[in-house]
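Of the protein chains in this complex, all but one are displayed in their positions.
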Amino acid sequence: MQQEAMVREAATGNPEARFRQGSALRQLWETNLEVFQRDRMALFGLIVFAAFAIIAVFAPILAPNDPLTPLKNNEGDWIKDAMPYWLAEPGEDVAEGYTNDFVLGTTNIGRDIFSQLIHGSRAALLVGFSAAAAVAVIGTVIGLLAGYYGGWIDTVLMRAADVAFGIPFIPFIIVIAAFFDPSIWNVVIAMAILLWRDTGRVIRSQVLVIKEQAFVSAARVSGASDLRIIFVYIAPSILPLSFLYGSFAIAWAILTEASVSFLGFSDPETISWGFMLQDAFLSLALTRGAFYWIIPPGLCIMLTVMAGFFIGRGYEEVLFPRLRRM
Amino acid sequence: MTILSLRDLKVEYATQDGSVQAVDGVSFDIEESQQLGLIGESGCGKTTLLKAIVQVLPRNGQISAGKIMFKGMDLLQLPAADMRQLRWREIATIPQASMDSLNPVQRVGSQLMKLLTIRGGYDKRAARRRAVDLFDLVGLDTDRLMHYPHEFSGGMKQRAVIAMALALEPSLLIADEPVTALDVIVQHQILEVLRELEQELNLTVMLITHDISVVAQVCDSVAVMYAGRIVEQAAAKPFFASPAHPYSLGLQQAFPNLARPRDVLVSIEGYPPDLREPPAGCRFAERCPFVQSACHDVDPRLELVGEDRVAACLRSNEMNELRIRAEDPTLWQNVEVARGFADQAEASVGRGDPPGRPSDASPDATAGQPPADPYRSPSKSGIEVDGEPLLEMRNVSKRFKIGGGLAGLLRGDKEQTVYAVNNISFSLQRGESLGLAGESGCGKSTTGKLLVKLIDASDGDIIFDGTDLAAMSGDELLGFRERVQLMFQNPFEALNPRFTLYRSLTEPLIIHGWKNEDTRLQRVVETLDRVNLRPAETFLDKYPHQLSGGQLQRVVLARALVLHPDFLVADEPVSMLDVSVRAGILNTTRRLARELGLATVYISHDLSLLQYTCDRIAIMYLGEIVEIGPSDAVINNPQHPYTQALIAAVPAPDPTLENPPLRIQEGVPRPTELFVGCPFAQRCPDVMEVCHNTRPPQATNDNGHMAQCHLYGEHRNSPKLKRDPIGEPA
Amino acid sequence: MNRKLKRLSTLFALLMLALALAAPATAQTMGEMIPPIIVHSVTQAERPIEYETTRLVVENMRELGLEVEHRAIPWAQLIDEIWYSRVEGEGRAERPFQMTYWRMVGRPERSDPDEFTYNLFHSSVRDGGYNFIGYNNADYDALAEAQRVEVGDKETRLDIICEAQQMIRNDMVNAYFVHPLTPQVVNTDVFNADSVVTQAGIGVHNFWTWIGIEPTGEDKTLITSTTSFLNSFNPLEIAGDAPSRVTEMTWDRLMRINPIGVAEPWAAESVVWEDPLNVVVTLRAGMKWHDGEPVTSEDAAYTFEAALAGTTQVDEDGKEEFRPEAPDYHPFARNVANIEIIDDLSVRYTLKTPSAAFETSSLAKLNLIPKHVWEPIINDLLTRDDADADSIQEEIPIGSGPFKYVAYDVNEFVLLEAFDDHWSRPKIDAWLMNVLPNQEATLGQIQSGEMNFLWEWPGDPGVLQDIVADNEHLDLFSAISIGFQYFAFNVRYAPFDDVSFRQAIAHTIPQQFIIDNIYNGFAAPADSFVSAALEYWRQCEDLPTYNFSIDGARELLAGAGYTWDDDGRLRYPAN
Partner (left out) sequence: MSRGVVYYIAGRFLQSVMVLWIIVTLLFLLFRLAPSNPLASYIDTTFTKQQEAALLARFGLDKPLHEQYIIYLVNLARFDLGDTFSYAGKSVLDILRADLPNTIYLTLSSLLVAYGVGVLGGILMAALRGSLFERVGTTFTLMTRAAPTFWVGMLLLTFFAFQWKLLPSSGIAPAMVRYRWETEWDKLMSPVFWRHMILPTFTLVVYLHGLPLLLMRSNMLEVLDQDYVTMSRLAGYREWRVMIQTAARNAMLPVLTALTLGIGYSIGGNVVIENVFSWPGLGRTLVRAVQQADYPLAQGAFFLIALIIVFMNFIADILYSLLDPRVGASAQAQVS
């Protein structure tokens, strides 16, 4: 009786209204749409990602300079550590005639910060999205297999998750990054190896719940095969959860890439925001008070990571209206 | 002295889609030591009423008008702090789902003592004494004072909550659904406790429930609520004798009564009005069989219709006449009933005993014939019984292993075996219906799963139409799946929330190779029509959440039938539904089983329901069938002490019928060991020495009525053991 | 396969060979394309200067029509791909390195050109030693050996050293471009700036400053820092830069390199060469070990004996192999044939061969160690296989130097205090070195006074300059280092086996631009492995210059027969 009331409340109070469409794909689309319609913050996150994606794609066109080649003045010397011209007090030393070339100033050896920022979005998004995809796919598959089949498959996979939970994440990435050629893919690989653990566990427990639901038994009684049950009945309910973890994984990946770059384990040929911060730190930005080296990349990281969080939260609010959890 | 007095109370909920008038002008009084039962189906506003009285409405809820007077104080004018003081000291509340009302991480006694010290001003020692007394009072073992809630069974938790409610000696006790979701024996005992307390402590009680039999057992007056309004209020006896509102009439007829079984139960079809836009006239008009045109326009007021009784019906002056008309099930605007009634009449011809007539232990009808095999169906369903049975269970057992394995070994879990089903046998003819009953954990649901091969038996054979289930695979299994279906307990879970009804119903067809979309559609429409979802086309594109519980359960039934199976297992098919619509589902199922020649196994804890629907009933205890036989024989002439207890525990929806005292205690042991003797020996009131060490024989009479009990074997005259202390099985 | 067929196929193979040989001949004008070249450096994170320089040069090399990959990897990996990947097929990396950024740091004992002259280029250390570039020139080997033997006659030795420099410069096996200027900062509130001694090629962080620096007030503790490891204090180990600062003060030496780079007697009262093979060393009287024991000729003798100690083992091939217990110092004592204690304070060392560098690289190199401490340790080690003397860490290191050990916290700091019984007691009371890998922190501390002596600055010198300009209490010192930065070529393989090619690459290095823009002016142009700081050893004729000029490089290449194809890609000379 109580449950009926709950379900009815849930149905009319809308949280369950996410189940509206027929085909799994359309449904997913609907869920996604709902997330962004309901949650303005999630929409904001989506817009941020979209904006950075456009910037990343058109980076070579948008960036006024090569991010790695120092700018040169008329004498052929590097224009080092130039303040953004619009910040400089009158009389302060701003290299003449170059103001348009470096709106955000130059680095310690004269690289254009604005161009670096623009190119940095590539690394961030590349790492963010590929790591998120890897984490979500691996986690979902493992969660589905472990949850659905149970038994020794479950045991093995969940022990593996325990192991993954026991490995310190940042140290692991550092070691991976130090042992193999510096590359942004190290972060992606390390995340794929370790971070499926959360997704996998949650999806598994969700599968366990769904698997026990009567409509799944009904499908089995009707003669549906395991694959049909997994993909037609269980997976569609799970996918939004994968998206949720995927969005958070984007955020973590960007943050992690930044940390690893900051520690100096990144590929110096790939400009990333973390690399910019490391460059600033090594170039003694703090002593120099060169906040214009520090603030822009930090803000970009924060913005993209926040976008991931917001989107993840949007999914959460739709999926667990009561358990709004971070 | 009037303890509580409501006057024209209105409560509104603000929702996204406008405001809902959950309680709309409710007035009533509760006098000192009166026990008022407030009856209504889910969503009628009874719980909201409670929350309004103690003023714990959710944030979006608001009392928009009216007065709540408590002992002369206007509660709505009372400062919040004073109101808080009033709670529990004066008005104690047993909330709905009180099982979850105990803080899971605090010991029960501590919670009780905390209440006594903080709210009651007791010092620690006195609080402890009082807590012990309270435990005693509600019949709880005082040794368990310092146990955690999870160490309590459901019934014990309920008792504990009652103890807490009584702790500060309130003037008024409000209990919201105090026995819902409890097993029948536990339910009986809680009601017993309540009844005793009422008498001992002279309690003033307001009891909120959907179950009129509970009210019949513990209340001296009744108020019926419908769609936010009180539609009738009366003293209990006159109310049950002669309801004065059509809704009350319907409710009364919808309830099965073991003592006075009905041929046809009434189903009040339809559902309550949308309280965002309540109708201008009578709110029950849509579902009322006696509706007149005026009913849609005029809003009936509560009027005095007799001594101390009020009802809100425009036709209350014709009520005596209506009452007589209401006896006719066809009246309830229900095709089902019309058809079902006809079926019933037809079926009666073939049935040995007309329902309602108690049969003797030694039936006369089959004299001269060899005693019937209790596991085979006697020829009484109006169905041909010659030839092979459709389904046969032969000494089937199901064991589950828990713990163990490499992981378990590492965790230090000892491997354990749960004997969920233990050596049961029965057979089922085409078209026959069998009921499986027992307390939770008795193995009846496991049996259901075995029957449809959701799980496989550990031992024994299940033969379906000549083929052993264990041997099935591939196409054969697919063929089996086509012929055997399962109907689920919870309609809200049984359908994939992401599928339209059409998709849900067409899935089985797709799986079984129905390639043509048109024929599939045709079959789906036809089946929806069959289960009275009409016009069927309007349902195809709907999603489960857009339907009411009753409609959903019809869809579940439709899905089960869409393949035209031969055999249906219905696991608690109506327990999640409101009483007013239960009968509808049962009637439809029963009718379709007939129409399609379907063999049915009903699994339910509700014996009256099984009596209503089944040819035969099997009583299960700890995985074993302790008694099986024709429904009427089992209900009216129970042999096994356990069956007797189960039947005695069912509350009658009639205050004049008092339940016989219950002779057993609550608490089914975990089935983790096999018994040498009788599994019921631990709880049996008639236990004998032999019961503990010898398996009881199966005593069968000619009627095919079997009980597995020493009372009917060679040891029938052995001296009975004293019940206390409870003997361990040897 | 029958014989006929076999013959036929042989014939066919020969035909193909002939065709293959004929093909380039028919092309006539062009050689093979030069395959992509990999230039190694460490990562930007590790050493930005090296990374940026390499980047710049790589860019310029590309302008020559070469396909160049800049491979920036962490030091640990770089070692693998350079040091351990010299020869085709034997390396840890897939193929031998081709060209890499490399650097040599300045140390006092490198004030004598011997180490660089011999170790960097002698063909005997080509396989496992420091001649990783694979230079193999018999003429040069002769010079490197000769300069070692030339004891008495400094002039002659100078000529030899000059000739060696000339030869290396001509052959362009290493493309030198700068000697860094080490910027160093002293807090002149605490110390008298005039008492700071600058040692040629090293800077202000030298023994003479440590013992001579005068506190101006009550604050008599010198606090400095290092960015590198403080990994061990062991008189028989040549550890990193920072620990060396500690060992040179804790343990005295018979001679020390003076500020102008010449060895002079220190713990020795006198060093007298009886002949080119015999030298008598007489200790100062009254010296004590930090534990109070007197310093005697026994100790001076044992210092060399310990360095010579070792066991001879026979390896699988039956070859005898000597394994010294102090492998770091063994090379410096190897030339000693006999040690004779003359009296309490005098010892005679007899050499196997005359050695010009014996004073600088042996007497001024070996730490004087107490026999009573080390003899038991060494004797024990001789019986064991699993450890060397350089893996020993004394609980409390005992030396006889002007400073004695007080406290040491791994990777954190080391604290020394003045040894009151020393004949040349320092003017400060305590000497403290913190480990501060974080340059920001270093700058913060030198400004706040938490630190008063900054000797090691791997960061941007311009920042330091600004800091000093802003803070009156800070003085900036700088000195040209003995060390140098260069690109090393693996001369074993094409195209770097060709002098002209190497010389052309040298032309692509914009020396002045690097000094101005990357070093912020804190570097001196380099053209040899002997630093300009070592004035004496640079009194040579002008060495050849390789000005930055892409066109010059092209001309050089064209002159050597290299060609460019239509895509502008550089090709080897035909044939």
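Labels for the chains are A, B and C, by order of writing; each one numbers its residues from 1.
In this section, a residue touches a chain if its C-beta (ideal position, glycine included) is under 8 Å from a C-beta of that chain, and two chains touch if they have at least 3 such contacts.
Given the structure is predicted, the values throughout are model-derived calculations rather than measurements.
One chain is not depicted; across the entire complex it touches A, B, C. Within the full complex, the residue among B:Ala97, B:Leu304 or B:Ala470 touching the omitted chain is B:Ala97.
Checked against the full complex, the candidates B:Leu4, B:Val26, B:Val54 or B:Val205 give a single residue touching the omitted chain, namely B:Val54. From the set A:Pro60, A:Gly76 or A:Gly289, the residue in touch with the chain omitted from the display is A:Gly289, counting the whole complex. Remark: the residues of chain C touching the chain excluded from display are 46, 74-80, 83-84, 92, 115, 119, 127-130, 221, 223, 229, 231-232, 234, 237-239, 321, 323, 327-328, 331, 385-388, 390-393, 406-407, 409-413, 415, 432, 434, 436-438, 440-441, 444-445, 448, 450. Within the entire complex, the positions of chain B that touch the omitted partner chain are 54, 56, 84-89, 93, 95-98, 100-105, 115, 118-119, 148, 150-151, 161, 164, 402-403, 407-408, 410-414, 416. Residues of chain A that touch the chain left out of view are 41, 159, 162-163, 165-172, 174-175, 178-180, 251, 255, 258-259, 262-264, 274, 277, 280-281, 285-287, 289, 291, 294-295, 297-298, 301-303, 305-306, 308-310, 313, 322-326.
Rule of thumb we're sticking to: only the chains that are shown with their structure count from here on.
Chain contact topology: the protein chains form an open path, each linked only to its neighbours in the line. Nearest to the overall CA centre, using the mean of each chain's CA atoms, is chain A.
Inter-chain contacts peak for the pair A-B, counting C-beta pairs in contact. For this pair, chain B with chain C, the centres built from the Cα atoms lie 91 Å apart.
Averaged Cα coordinates give chain A a centre that lies 50 Å from the centre of chain B.
In chain B, no residue reaches two or more other chains under the touch definition. Residue positions of chain A in touch with at least two other chains are not found.
Against chain C, in their complex, chain A makes its touches with residues 68, 70, 76-78, 80, 108-110, 178, 181-182, 263-266, 268-269, 278-279, 281-284, 286-288.
Across the complex, chain B is touched by residues 1-5, 7-8, 10-14, 16-17, 19-22, 24, 27, 152, 155, 159, 213-215, 217-224, 228, 232-233, 236-237 of chain A. Put simply, chain B touches chain A in their complex at residues 15-17, 42-43, 96-97, 177, 180-181, 210, 405-407, 452, 454, 477-478, 481-482, 484-486, 488-490, 492-500, 503-504, 507-508, 511-512, 543-546, 549, 556, 559, 563, 576-578.
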